[in-house]
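Of the protein chains in this complex, all but one are displayed in their positions.
And then subunit A:
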């Protein structure tokens, strides 16, 4: 790994943040943060949700302005007023949510905002795409439509877009969150090529594996402050986790050890005679656009068992969960859950009545209504079970249930009447879990239950799933996170490119094999 720290005294940093602070109303998002990046240096910016990472990124890229402190670009103090301003100063950013136009080609994407109003010179644009792509060893078709590219392809376009200008610093916001292990490796090749080119890279990430794979320095934020800024060779993953959750680099105390980072002993393997709760036979599913999402998929889930459904996003996971939740009918084959069959009545109402709980992956769109209170959101899944009455809603019971959930799941809120949109993602997710588990479900469909949550909440969510498993629930865990799968699953089935691998026992496979399957290799 290239080490550039010793050169810091002689070279001028590309970016220097000095005592930056930013408050939103009463909340202090970033407090007195100082950080510098040298040319050809890859720095990881770590921290739990709400630690202030996004605010730092927003200040660097001109989305918001700091209340105090200075930003220096190549030694010169600057005021970054807008994203455009940041670009002009050589600061490129690839956001977590891409800003791309679906019906543009790659070349047109590069032209947007830079070409004049007149006729587009397509040949010159295509040549430029090839030039930039070659510089960093990236494969990309200049004439390809953005909408036809997968997530990794679109990310490459975003990187290309940033690099088509003279860029001294590239900010990557959670770049590996949605990539398959193979695409992650390819991304890291690009990062290394850029580093060799003298570009400084700030990589905001949740994943410790990224830090050790490609970064030179690790900077950890905790409640708005920088608590650790060390060369990667001087840190351990335990140290980083400790800094992220407690703000200290001392060893983590036993009581605070995250359940997710140590594999807990399985309390009891599911008995062989445990009843089968979910049975899928030769299932075929189509996407909304008519393309084949899943084909010939068969598996069973017994009571007291967690089946992981692994795979990179968009390989049919959401279609499968939607089908098993009763939203869609299969396009072929059958699904059976707790004596309900897709050949008979099959709807969310029927399946919920049979004991299915559903934790959707798109929390904001499918699981909660932001403007409604926690209590009202609690009721949503239980309207038909009449837990809260028939015609008139039993609000006091809903409030009681919600208050109990707030205590039990440690939800940070002002109370059951607060609109759920005001809560952090982790706390929203805990309420969704509390709601779904309220009636003691027999089957739990958990789609990316811990995605985007901070380490502490991930541990809590995983523990909840373990408790449910031990209580006899059959759980389908959709996840792309190998660590999570390893920590939770008894068996795993992998979806990739329309096909399915497995199911296999977790004891008889390893994460490398699962990663290979996710990438489509047998």
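To be clear about the criterion, a contact is a pair of C-beta atoms (placed from the backbone, for glycine too) under 8 Å apart; a residue touches a chain by one contact, two chains touch by 3 or more; residues count from 1.
Definition applied: contacts and distances are computed from a predicted model.
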Chain not present in the shown complex, as UniProt names it (candidates "Nucleoside ABC transporter membrane protein", "Formate dehydrogenase subunit alpha", "Heme exporter protein C" or "Acetolactate synthase"): "Nucleoside ABC transporter membrane protein"
Contacting the left-out chain in the complete assembly, out of A:69, A:83 or A:348: A:83
Contact partner of the left-out chain, one of A:111, A:240 or A:460: A:111
Missing-chain contacts mapped onto subunit A: 63, 83-84, 87, 99-104, 108, 111-120
